[in-house]
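Shown here: the complex without one of its protein chains, the others still in place.
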Amino acid sequence: MNKYLILCIDDEREVLESVLTDLTMFEQQFDIEGCESVAEAQTFLTQQLEAGQALALILCDHMMPDIQGVDFLIELNQQACFQPTKKILLTGQAGLEATIEAVNLGGLDCYIAKPWQAGQLQQHVKHHLTQYIIEQEADMMPYAPVLETQTIADAWQQRRLEIAAQS
Amino acid sequence: MANFVVLVVHSDPQILQQIKASLTPLYQHFEICCVKTVRHCKSKLAQYQLNQQAVACLICSPSLLASCEKLGVDEYEGPNKPTVRRILVGEVEDVEALINWLNSSQIHQFIYQNKVEQEILNGVKKQLCHFAISENLPIAQYLQSIEIDNILTNQLIKQNKKLQHGFFDYTRYSDEELSKVVIDSLYYIFEHNDDHHVCRRYSANHLLTQEGNTNDVLWFIASGEVMLKKLNSVGEQQQVTVMRAGSMVGGMSFITGEPAFTTGITLTPTEVIKLDKNKFAEVMKSHQALLAPFTNLLLRNFNRRLQSSISTKLQLEETMLSLDAAHQQLLETEKMAVLGQLIAGVAHELNNPVAAILRGAETLKNKVPHLLANETEVAIRKLGSATLDSAMHLTPMSTALIRQKTKQAQEHFPSQLLAKKAVKMGLDDNDNYQNYCAQNKVDSAALINELDNYYQVGNFLRSIDVCAKRIADLVKGLKHYAGQDTAQAQFVDLRLGIEETLVIFENRLKQFEVIKHYHDIPSVQCHAIELQQVWTNFVANSIDAIGSKGTLTITTRTIDYRGQAGVKICFEDNGPGISGDKINKIFDLNFTTKREGHFGLGIGLTVCQQIIARHHGEINVCSEIGEFTRFEVLLPVANANIKQQRAGQ
């Protein structure tokens, strides 16, 4: 099990598969999982939390049965353990109000419209994973090759004294 | 010097001023810096860097955000490298713009420009709290600032105007000057002998005249406001006009003795001069000089009213002429508006399958050449094609099941990733996999990765197939809706039309439970596409009314309709319902409870009623608050003679 998890939620299986396929480039450093509903995601996240895995990034559809994506992101954002998690909405259907709400309350970091381009999706995910790792992970260099190397290297350098003081 | 700065960059000086004013409570602990341009911002930032002050919160307009980012507001060397909290203040037209801002830099809060005064302080406080937490600032020290209440001060400015006296040629006076002369004179007269209490002061909501009652008093308003109201045809009080200082109230009924035409009621504390008939006669007799300006004033008063009513009448006639045309156009527009929104909705619906197809096609593009390259052994290729075949025909298992199985199988595989791939291909639960490896003498990791290529190709082929079918269904539904009925009514199974409508709404109905009680009904002679417009309206209304989760029940059954064979179609939702006073009006042309951004123009039910009426049917609605709303459509089966909407125009 990797230390960090990337979770994708989409109620449409075909779309979910496509997203997961597009993210395979990160699978060596991150566990990548898909869920077909928010309820499933909730149980799964609780389970992973107990196992000590942190949620680095969540890619969530908006229009879903039961709970809508934005509402779920807001719910997540209210839990301290998921606040650092980078939250991306992948949808074609979130309205203006819902998006503003997601920004103000849900800590939304990014919005990707469907249909998406693989490169664009990967770039956004890479960027936000990089930010997450810089904010959360002391030993960030192992992530540098798959993420934004320059950014991580810069952040690492900024912290050189702390690292020196710790090792 | 405060350690932290709240930086406001906005090109609109008014908003800048508003923000600056709203943030005064924070001055004690934060430096609030308001600048108009990026250039100013830059020099300020340089200064802060020198002083080792850090920007804690950046407030700016969307258009300036990017340039502010470029200046490097984040270049603060705090121990935790906290992010500068960013608040956007501005207008946002559509979600696209918001997404652009969001994706090009971090935003923590968005505040509408017109709400900035109410929301900015709390917003900044909230963001400063976030900042303080991430920066590990001793919050207590700042708490005072962050919690201080906003003190509003209001100053009333009074203006004094000098009284003016002694004019004779009243025709040269403006209306205001003339009335001032009369009122000032009256005050002068009653200044020292107001035995009858002529000069009065009323509080707000004091009734002066009552519509329909006789009135023998004349009021001059010296200060304050009086509203004139009149009952309209529905029995509601409608505002006619607001009279201010210098006006006369009750003049017409006072002179003519007819019942009062309007109800006059004070809006604010009002100073008046109240003259009844006796007092009026007394004043006119004793102060004859006042007669001329008063008569002049009265005549002018009446003249103004006459002029305005004539021009109103002319306007009304004009309006009446254009209204007919507008009505026709409105009905057409409603259909187009609904259609337009439907198309937008369907375009959204298409996103999911289109995205899946595009992504799938790209994956195939990458994988297929490899599979065709003939580099793999024959045995593995056989296995591969079997894997591909099953992936293409079997619906994949749920993600939860995959996870569960992966967990169980994990110990047999080198890594979790491989275990997951094997589970997806169904290689985990039998001895297949061990056999394969033994037989083919290959490394299990290599084998699984190779087979996974085949699996993915199969799976994406299946997914493309599924998605393409869905698109086809959607397009079919839309094509029918946008199309035109044949001139002659056709016999159609109404359930097909309903189903097509539901397909169009599929995504928006995701949060709904749709229950269908379709009893066998005969084909009905009708214009199917017009009826589809009716179903669309019902479904759209339910979605709009409920907003989130709900149930929609659709029932079809045969009935006896006015002595002949008929059908009844019911659409029932468990939404908030419609109150008794509104339910009678929902078919009226100008009735709507809809908010912006919902379906249609709010005249959908009017159109529905007309369509059903043309079909010689009935449309009924019943509802209970908080329980349900049910629309019923009753139609005769045989219906040879239907006027078409377009034929009528």
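Quick notes on this one:
Note that the chains are named A and B in the order they appear, and that numbering of residues resets to 1 at the start of each chain.
Operating definition for what follows: a residue touches a chain if its C-beta (ideal position, glycine included) is under 8 Å from a C-beta of that chain, and two chains touch if they have at least 3 such contacts.
One rule holds for everything that comes next: contacts and distances are computed from a predicted model.
According to UniProt, the chain absent from the figure is "SLC13/DASS family transporter", selected among "Molybdenum transport system permease", "SLC13/DASS family transporter", "RNA polymerase sigma factor" or "NADH-quinone oxidoreductase subunit K".
Touching the omitted chain from chain A are residues 139, 141-142, 144-145, 149-150, 152-154, 156-157, 159-165, 167.
Everything below uses one rule, namely that only the chains that are shown with their structure count from here on.
Chain A and chain B, compared by their mean Cα positions, are separated by 30 Å.
Residues 81, 92, 94-95, 98-99, 102-103, 106-110, 348, 351-356, 358-360, 362-363, 396, 398-400, 403, 416-417, 456, 459-460, 463, 466-467, 507-508, 510-511, 548-549, 597 of chain B are the ones touching chain A in the complex.
Of all residues in chain A, those touching chain B in their complex are 1, 11-19, 21-22, 27, 31, 33-36, 40, 44, 63-66, 68, 92-96, 99-100, 103-104, 107-111, 113-116, 118, 124, 158.
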